[in-house]
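Apart from one protein chain that is not included, each protein chain of the complex appears where it belongs.
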Amino acid sequence: MKINLYKILKNKKVLYLAYDQGLEHGPTDFNDKNIDPEYIINIAKKGKYTGVIFQKGIAEKYHDKIRELEIPLILKLNGKTNLVKGDPVSKQLCTVKEAIRLGAVAVGYTIYIGSKYEDEMLQEFEEIQRQAHEKGLPVIAWIYPRGKSIKGKSKAKLMAYASRIGLEIGADIIKISYNGNLKDLKWAVKSAGKTKVVIAGGIKKQEKEFLKQVKEIMKTGCIGLAVGRNVWQAKDPLEITKKLKEIIWKK
Amino acid sequence: MKINLYKILKNKKVLYLAYDQGLEHGPTDFNDKNIDPEYIINIAKKGKYTGVIFQKGIAEKYHDKIRELEIPLILKLNGKTNLVKGDPVSKQLCTVKEAIRLGAVAVGYTIYIGSKYEDEMLQEFEEIQRQAHEKGLPVIAWIYPRGKSIKGKSKAKLMAYASRIGLEIGADIIKISYNGNLKDLKWAVKSAGKTKVVIAGGIKKQEKEFLKQVKEIMKTGCIGLAVGRNVWQAKDPLEITKKLKEIIWKK
Amino acid sequence: MKINLYKILKNKKVLYLAYDQGLEHGPTDFNDKNIDPEYIINIAKKGKYTGVIFQKGIAEKYHDKIRELEIPLILKLNGKTNLVKGDPVSKQLCTVKEAIRLGAVAVGYTIYIGSKYEDEMLQEFEEIQRQAHEKGLPVIAWIYPRGKSIKGKSKAKLMAYASRIGLEIGADIIKISYNGNLKDLKWAVKSAGKTKVVIAGGIKKQEKEFLKQVKEIMKTGCIGLAVGRNVWQAKDPLEITKKLKEIIWKK
Amino acid sequence: MKINLYKILKNKKVLYLAYDQGLEHGPTDFNDKNIDPEYIINIAKKGKYTGVIFQKGIAEKYHDKIRELEIPLILKLNGKTNLVKGDPVSKQLCTVKEAIRLGAVAVGYTIYIGSKYEDEMLQEFEEIQRQAHEKGLPVIAWIYPRGKSIKGKSKAKLMAYASRIGLEIGADIIKISYNGNLKDLKWAVKSAGKTKVVIAGGIKKQEKEFLKQVKEIMKTGCIGLAVGRNVWQAKDPLEITKKLKEIIWKK
Partner (left out) sequence: MKINLYKILKNKKVLYLAYDQGLEHGPTDFNDKNIDPEYIINIAKKGKYTGVIFQKGIAEKYHDKIRELEIPLILKLNGKTNLVKGDPVSKQLCTVKEAIRLGAVAVGYTIYIGSKYEDEMLQEFEEIQRQAHEKGLPVIAWIYPRGKSIKGKSKAKLMAYASRIGLEIGADIIKISYNGNLKDLKWAVKSAGKTKVVIAGGIKKQEKEFLKQVKEIMKTGCIGLAVGRNVWQAKDPLEITKKLKEIIWKK
């Protein structure tokens, strides 16, 4: 089965707008504007993002707008709150079939490697990956090392391990966190083989520092970025979007 | 699929009569009159409640009366006793299909966020939400922060987080507890986006104080109230009902 | 669907013969006579019991005799030994379909409320209740408070809570233990609403004391008794049966 | 449905050859000869055993030989190693359908009563018993008290309890360990009702002592023996087999 990766790529590069923080962290990340999913949808439209990442609830309640504006929807299929202590587990909260019904062109799933619930997430991912590929839908894996077991381990090694796992379990794209070392990221990208690597934007940074890092990232073979807070917390989201796009697509 | 929300709304507002305390707390909340489900059904009828909340057993045993009086039935699909110590878990005790067979026009489900069993409830909710929406049935999520992990956390933040989760997981209406701060509740309502917010009545209060609070609540964008003990423990349930309706619908 | 309750009632009253102690306590309750299921079947027949309670194995191995004598079979669908320490859990050991195949006219299930496995039993009960009602089969719930969490709690409150749970989860009949206080039992019966209440006989007592208690019980609205050891451990099981029937049906 | 018990009985008596020790204890029980399943198959054939007990793997790999020699195959459906510490759990490792495909005329399953995993094994047994009986296949339950909870309990009572459980859960035959007391075993056999009792041979004993015990056993109503090490660890397995058969069938 051919995987329709082209629907979330543009000239083999990507810029995704992530907006699953409401479930993961609560509205604490939001202000009066960006708390509204329509605000995000408008940024995605005007900024011509190659994908926007929502949970099922938002995809369903704001379905008409998403459809009308032809936003390329990436449905995040699992999630959790940040309230529960201990090793993290994030379980499936939307089926592949439901994602397709909601118009998704790709699905995403987070795996916390090193967590004592790692096996549960690997198994849920397996089923999702298989079901999505049966329908030609690309699968993006968020892979983050977490839990007691990983304490004290090398961040460089964990980053490369996360990337490699993405390849071994059949993700089409993986989203990982950048440790800040260019050489390490190159090795991580190499470890991922034919699986493409996207970097998570993370918490809000100074614009200058952030753009510098994006330039670095784009030299390693990564195909792009998934941004959230650095864009929709910005004073002018479209301006920072424009700058990111110039770096990614080297216009 | 269109969700038939209109069946449990009246002019976009609601007043629900909750009566699942028998399972949740035992008959300790009841007296000789309100221990009888028929007493509640009569209040619901005469008070023209926009919904009455029962567990499967009551919906089944008092089915003829509910049907005859055309009570809008909201079936609570999960429940637990208050006997077990430790982090709470409330599991599914009625299927969506069964709820429909019993004449329900909406279904409800409680999620204890922060509990170490949070993931189990989120997953059960996901299936219920999907099955209900396939049939056009609205889904109400009771979302309450609970368990060891939430100790010491800000009530305002938890209230907003609960609301946001309702949106992210696809509830049509959420029922939350009010922390008593008007500004916080406004933020919580905003966090819920297109998901509507209903406030839980909670334990019996002085009428004056209670009505004052309801007035406050109705200024925040909440669509109404789910009351139980404050009505059916009242000397004259229909009188307090009348006052509540005047506030909610501003007659 | 109509529930065929009439098959285990006689003039709205009941006298059941319980014989699931072999699994629950071991043969320690038995002597050379009552260890034989045929001995029990004969008592049930001659005593015209309105129901006799067996586990699947006995129902299957003694099927011909049960059928020949037209014994109204109540199949107990879950069970456990008394060997395992800690909070009790009793899981399903016979399907509803199998019970019907074995000729059962009703099914039973035990729920230990307050046990940390309470949720597992409530969920198994839910499925059984639904499947049985689909076939018109009445469901009897044995509801007993157990486990670490209930220590020190009021027996009166627990008895009423057990009864109410029976109603909320959709049991047709509940079997509870009597705390010995008439007023408390009346409240428990009231808490059960349209769900009928049967009292468990419990360990062997002095006949006089036992009959006195039964008389009391029958004044509270309970529909009868489920007896075991007080009958089949008696010197003359039919004599005590006769006395019980006189009380229950006031002949 | 008629259970085809006759396929593993001869004049209502049995002598089974058990060979599941490879999984349960490892090859430590074996020598250069009896490590080979064909050696066992030949003993079973020449000794005219009424059944031989294998795990799926041996039944499959030595299928041609088993079929050619018309060995009555009893497939053991669960198993575990002896490597894991703590309360034992033995899970299903072969389906009933697969057993039938492999030519089994009966199936076996071990339940460790008193283990904290008792409920899991009781539930797996339930499904197996039902599926096997649907196909007319007899079910043998190995029932052994194990785990922390049973420490200090009376062996006589546990033996009778094990037997009774076999009846209550619907086993056709149970295999238990003999505590060495004739009166206790008689009570255990009586506790089993219509379920037949077979004694496990256990570890290798002096021949004289072993045969004396078998004579005792056959006076209690037991229908025979399941032997393993006492036969295939013997210098001349067919000679000891002959002696056992003389006792069991009193030739």
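Read from first to last, the chains carry the letters A, B, C and D; within each, the first residue is number 1.
Here is the rule we go by: a contact is a pair of C-beta atoms (placed from the backbone, for glycine too) under 8 Å apart; a residue touches a chain by one contact, two chains touch by 3 or more.
For clarity, every value in this text was computed on a predicted model and none was experimentally measured.
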item	value
Displayed chains contacting the withheld chain	A, D
Residue in contact with the excluded chain [from A:Ala160, A:Leu185, A:Leu225 or A:Leu244]	A:Ala160
Residue, one of A:Lys190, A:Lys204 or A:Lys243, that touches the chain absent here	A:Lys190
Selected from D:Tyr16, D:Tyr62, D:Tyr112 or D:Tyr161 as touching the chain missing from the view	D:Tyr62
Hidden-chain contact residue, picked from the options D:Tyr16, D:Phe30, D:Tyr109 or D:Phe210	D:Phe30
Contacts of chain A with the absent chain, listed as residue ranges	113-116, 118-119, 122-123, 126, 130, 133, 145, 147-150, 153, 157, 160-161, 163-171, 187, 190-191, 193-195
Residue numbers in chain D that touch the chain omitted from display	20, 22-23, 26-28, 30, 32, 35-37, 55-58, 60-62, 79-81, 83-86, 89-95, 98
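Here, only the chains that are shown with their structure count from here on.
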item	value
Joint neighbours of chain C and chain A, given as chain labels	B
Cα-superposition angle relating the copies chain D and chain A, to nearest 5°	145
Farthest-lying chain, centroid of Cα atoms versus that of chain B	D
Fraction-based call for chain C against chain B, same above half, different below	different
For chain A paired with chain B, centre-to-centre distance based on mean C-alpha positions, whole Å	35
Junction residues of chain D - those touching two or more other chains	none
Chain contact topology (line, ring, star, complete or other)	line
